[in-house]
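Every protein chain but one is kept in place in this view of the complex.
Moving on to chain A:
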Amino acid sequence: MALSKKYLTGFILLLIGSPGLSQDFFGDTLKLAPVQVNATHLQKYAYGQWVRNLEKSALGQMSGMSLGQALQQGTGLFVREYGSGMLASLSVRGTAAGHNALFWNGLPVNSPSLGQADYSIFAMAGFDQVAVHYGSSGALYGTDAIGGAIHLENSPGYGTGHETSSKTRLGSFGRWDQELSYRYGGDVFAVKTSVYRNIAANRFPYADWASPGTPTRVQDHAAVSQVGWAQDLAIRLDQRQSVEASFWINEVDREIQPLLGSPERNQQLDWNIRGVVDYYNRRDNASWNVKAGLVRDKMRFNQEENLTLLALLGAELDWEHSDKWQSKTGIRLTHIKGSLATYSKEEQRLELYQSTNFKPLPRLGFSLQLRQLIHDGEPVPFTPGLGAAWTIINQEDQKWELTGNISRGFKIPTLNDRFWVPGGNPDLLPEQSWSREAGLNQSLKGARLQIKNRLAYYHMAVDQWVVWLPRGTFWTPENVRKVVNQGLEYFFESEWESGTWKLGLNLDYAFTRPIIKSDDQDQSRGKRLPYVPAHKVQGQLHAGRGAFSFFIRGQKTGERFVTTDNRGTLPAFALWGGGVQYDFRFSPWLKGDMGLSVHNIFDRDYQVLRLRPMPGRNFQFNVNLVL
């Protein structure tokens, strides 16, 4: 009963903190974990935009998965996977890998040297919650947030008591994922410790199209070994003040799966250390926060080592003038140091930002966001954003909401873009975007059935797009491309209860049309960006009765062009999977669940990227124990 109250309290907090339906589209249908859900701060100043929270419980059976696999399987987002467990980069609304910002507890974790993140090395054990911010949000988050932003969050979980858990997953082709965690939540103190080890031999059979006769071979160079330790700590100093800290060490040792037809035997080792400390001071009408963080990424590719260090110090004041006005003002200082194979450089970034909410009517809200970043003393283009949400129907059984947003985004050229030897171009301009979108959110609520729909259209123009081009004897990056992305996003979610049965159906569909408007090459103009499917649809049907539940999951990724001239394509592919789960309770102090799932059930021979085979039908068995 006490737990139920916490659920209810968390739910109410979520609704109160949320400016509109667009922000809590999935919030009240997911089974909230018994911890404080604090992603609302992402939604507060985002009227007209859409932030989607993906609880681990909603994705299910995700222990041991990487963030890339979770997004690929659980959303309509397209993740470019270079093999099983290999480099995974995200494409949101047809943008490039570097056009999406990734944050861990508010700390930017895109590589400063590459300008993007490898989503395969972020183990799900390192965070509690994933939030996807669709669309340009440069004014809210700064550089890289052109196509979208992904936020990984940890929750302190006050008042939850002691909990020790073990999550084990065994799978085909030599997979063994193991996570052990301990969590304690008292009234003033909360701590969580997780250690994990994920091993995948990846010895899956594949058709070797590069050899005469297309023999079936077993992948022999794609083994992945990952270990890590994630530590969270939270202390309530008094009713108003608290300190939260998170620390994460991650190591991934990978044999790089070779391209078909290549004999390469590359080895990559990633070491990541991330730490962040937040101080919160909450007053009746105002709260402020000071954040300090550090990200150290070391990557060894064969014998070559690259090291980057990012240190961040920020402060933010959030205050409510009245019921109609809310305001957030912040400053962020970032110091970046890179020691790469061919150069060493340091740089400073200073950011000032301001967000304002105005609610002239109870059902109408506006958000205005402003940001100015100064990069090594030079201001990048001023970045504004303006959004609105209008609830046109708000009845007990249905709710309709219109949303709209226009915003600017930018991406600072990466360290490699500017300083790589040879070819780095220190005169590169930041990539810039203007984005606008309109959406309709609708929810229907009956006695047994709940349905939610969201349909959105967006238009995004990205200019000064950086492309590396051969110039003489080496390559150099230049601001040569302009791309206009247009698309539709549709999301459907339903829950149905009948007697002791609970059923749910979720669907994501994305239509993406990124057209190259100008380019160094005539033949690319008017063509679509490569490796962006025009269509991707993903769905999951889940049902449960008592302790048993099952799910069926499917996705179809459309045809992708391979090059910018659009003369070659990779075929579309559809993947299906399913699984069963049984929740058990052996005693008051020991409970858990076990499940069996099958993926790529029809053993489809598919490639996300050309000549990079993926595993066929595979099985996974998981046991989770909670003490």
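The working rule: a residue touches a chain if its C-beta (ideal position, glycine included) is under 8 Å from a C-beta of that chain, and two chains touch if they have at least 3 such contacts; residues count from 1.
Basically, contacts and distances are computed from a predicted model.
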item: Absent chain [UniProt protein name; select from "ABC transporter permease", "Glycine cleavage system H protein", "Nitrile hydratase" or "40-residue YVTN family beta-propeller repeat-containing protein"]; value: "40-residue YVTN family beta-propeller repeat-containing protein"
item: Touch criterion as defined above, residue of A:T216, A:Q241, A:S262 or A:Q398 at the omitted chain; value: A:S262
item: Contact with the hidden chain (one of A:T216, A:S344 or A:Q523); value: A:Q523
item: Residue in contact with the excluded chain [from A:P360, A:P470 or A:P588]; value: A:P470
item: Touching residues (missing chain, whole complex) on chain A; value: 209-212, 214, 259-263, 302-304, 467, 469-470, 472-473, 519-521, 523-524, 530, 562-565, 567-568, 610-611
